[in-house]
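One structure follows; several queries about it will come next.
Heads up, one of the protein chains got dropped from this complex, but the rest are sitting where they should.
Coming up: subunit A.
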Amino acid sequence: MKLLTHNMLTSHVKGVTKGYPLLIKATEVKVNDVDFNPQFVCRMIPKLEWSALVEAADLLGHRQDLPSELVPDYEKNEDFLKKVHRALLEVEVIEGCLQCPESGREFPISRGIPNMLLNEDEV
């Protein structure tokens, strides 16, 4: 699971209203090599929940001193964009789980695949 995906995932357990962002508990993390596309990163940043990304990257030890808040003019800062690129696309949680911040329900991650299926009583 990449952090870009994590940024969009939310808990949908019945009755939960504050199911985002999911807490990450990782037992195995991998870093990949993905082609850097600055335009992709630039246009993706406004679509993100920035603080959720930074917290997640921090937790996994790959924050690379990304700021807690976006600084203006980041579009031209290639260094910054490369760090965001790495956090979004290159860091992957292979084993672990995601936890709903409100209900505590855990969703396992195995082979990089989060299993978000709910039981019948949770729907």
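Following the convention adopted for this analysis, contacts are C-beta pairs under 8 Å (C-beta built on N, C-alpha and C of every residue); 3 or more make two chains touch, one makes a residue touch a chain; residues count from 1.
Note that in this section contacts and distances are computed from a predicted model.
Selecting from "Probable glutathione S-transferase GSTU1", "THUMP domain containing 3", "proline--tRNA ligase" or "Ditranspolycis-polyprenyl diphosphate synthase protein", the unshown chain of this assembly corresponds to "THUMP domain containing 3" (UniProt protein name). Screening A:K2, A:K25, A:H62 or A:K82 for touch with the missing chain picks out A:K2.
Touching the omitted chain from subunit A are residues 1-2, 4-5, 8-12, 14-20, 32-35, 37, 39-40, 42-44, 47, 89-90, 107, 111-118, 123.
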